[in-house]
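The other protein chains are all here in position, but one chain of the complex has been omitted.
Order as written gives the chain letters A and B; numbering starts at 1 within each chain.
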Amino acid sequence: MLVFETPKSFKKDFKYSFCKGCDHGVAIRLIAELIDEMGLKGNTILTTSIGCSVTMYDFLDLDCIEAPHGRAMAVATGVKRAKPDKFVLTYQGDGDFASIGLAESMHAALRGENVTAICINNTTYGMTGGQLGPTTLMGQVTTTSPNGRNREYYGYPIRIAEQIALCDGTAYSARVSLDTVPNIKKAKAAIKKAFEVQLKGLGTGFVEILSTCPTNWNMTPEQAHERVRNEMMKVFPPGIYKDVTEE
Amino acid sequence: MAKELIKGNYAIAQAALNAGCECYFGYPITPQTEIGEYLSLKMPEAGLAYVSAESEIAAINMVLGACSTGARAMTTSSSCAVSLMQEALSYAASDELPVVLVNVMRAGPGLGSIYPAQGDYYQSVYGGGNGDYRMVVYAPSNVQECIELTYKTFYTAHKYRTPVILLADGVLGQMMEPAEFTQYSYPPVDNSSWALCGANGRAGKKICSYGPDEAKHIQHVKDLFEKYKLIAEREVMYEEYMTDDADFLLVGFGSIARHLKASVKVLRTKGIKAGMFRPITLFPFPEKRLNELADRCREVMTVEMNMGQMYTDVRLAVNGKTKTTLLNLRPAGEWMSVEEITEAVEKSTEKIYAGI
Partner (left out) sequence: MAHIVIDENRCKSCYLCMAVCPKGLIKKSTHINNLGEYAVEFCDPNNECVGCAMCATRCPDLAITEVHK
């Protein structure tokens, strides 16, 4: 019995351009699996963003529009308002969603736009080579915080899932991790929930995914997952921060 | 429909609805706020999308999203806030999306003031965004034209899949004059080949500007410019007034052209053979016709409410055939009066007739 296969939503000849061990690959696969399982392929319009996440449209056989940096939730708002019957999804990095695009992200959640946003949190700007971003941990060394993040120079990181949960239009907000197989399964369940709240018209669905950037962290893929567990989860605890279906 | 007394901003708003605008995304800024106010009342009633965006950046990006599905979508704004939209306009040009933007100009640079001005000629015509692209720009000069050119703006944007700007100014936005809501009579445009609607029984479509493949990117930019060339061949619009025998040509766009027409009338009573040439499309600029007219003119005087922006295009069009001058007594504020304009022309013609 076939218990796993490459999701049908992938293009036949897709080639992941991600670095060795990068969790983007897992996150995109989970999204593709759910699009397959929930029968959404023919009805989905994907909004990608700027950064490593933008390449998603090269892998999935979906209708896609690329948003300018940070504007995915505004573009998704436009798509959804023009075509309310479509399933609208954004896929963004933490810099895109919560730094340059924080206003667009929060206001979309405040309006309760019926869209789903998936945000990859890897505590750095990956595509440009590992600079300090909105989620960079205190003490973390990056190419623009060579002595580590400190309060005096850089201020504090943002806890995205908690902030989005505070928006009244948010229907679901969760933080998950991809560091272990059980956590990957939990992540899939959370993304599914964020899809469902949109389909039910309940408001914005949001999932923050703790992810790795082994290249810019200068770690092996295994070490990177250990860092997610030992450092990131302490500051960004996984959990469901809002779920209107449970209230 | 009969003529009614209508304010320019309301004329643009209602014309957008007549043109089939399905989605409006906007943020308030003087002197165009009435457009959003009007649509916030009318669009929900009609089951259409109206969103009070959190910023102009968000508004134009919402237009991008809506346009990607083939919908007729619009945002409206003014000068300093249009500056915030330049990134998305560059994307829209590269993505080939039919973005409709109305800019009711105020004075700049910076926050400037809410006085009328024409300081966004460069921003609109030469683009404030990055990279090689052009945008079609229509410049109405009265409220009736605000209606007709709003129709045209929607049609051109969708026909050529390119962002189009309706460039009005504070005078037009705020003034009331009799105008008639004519029928929107342009044919429907088929967007089924590119509009996103979900990859149902077909391969997914991608709307993007990112071009990591050098050869493909170069071809894409060249294709865009082939399209602009086609637009320049087909879509040029201008108005001429008493140019048949004119030896002194006044050139202006937008609402100031009303004073140019009046000035021509006054100058003719004084024996000066003046004429007026008014570009209606600022891109494509009617350079060919202006160049022809320059043949028999002793002087081509550009009159505009900025420090001489369209003047650049006028000089390029005239191309040294005759003398070109600029009359721009004020870059913002009160429109140059007919008296000020005729006086300047008379001074200039004295020199011409004296052979200086």
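Details
FYI, a contact is a pair of C-beta atoms (placed from the backbone, for glycine too) under 8 Å apart; a residue touches a chain by one contact, two chains touch by 3 or more.
Bear in mind the structure is a predicted one, so any value in this text is a computation, not a measurement.
Shown chains touched by the hidden chain across the complete assembly: A.
Residue A:184 is the one among A:34, A:106, A:184 or A:207 that touches the chain missing from this view. Of the listed residues A:26, A:110 or A:199, the one in contact with the hidden chain in the full complex is A:26. Across the interface with the omitted chain, subunit A contributes residues 1-6, 10, 15-16, 18-26, 29, 181, 184-185, 214, 221-222, 225.
Everything that follows uses one rule, which is that only the chains that are shown with their structure count from here on.
Only residues 11, 41-45, 47-48, 54, 57, 60-68, 71, 74-83, 86-87, 103-104, 107, 111 of subunit A touch subunit B when the two sit together in their complex. Residues 22-23, 25, 49, 51, 53-55, 57-59, 61-69, 71, 73, 87-88, 91, 95, 196-201, 203-210 of subunit B are the ones that touch subunit A when the two sit in their complex.
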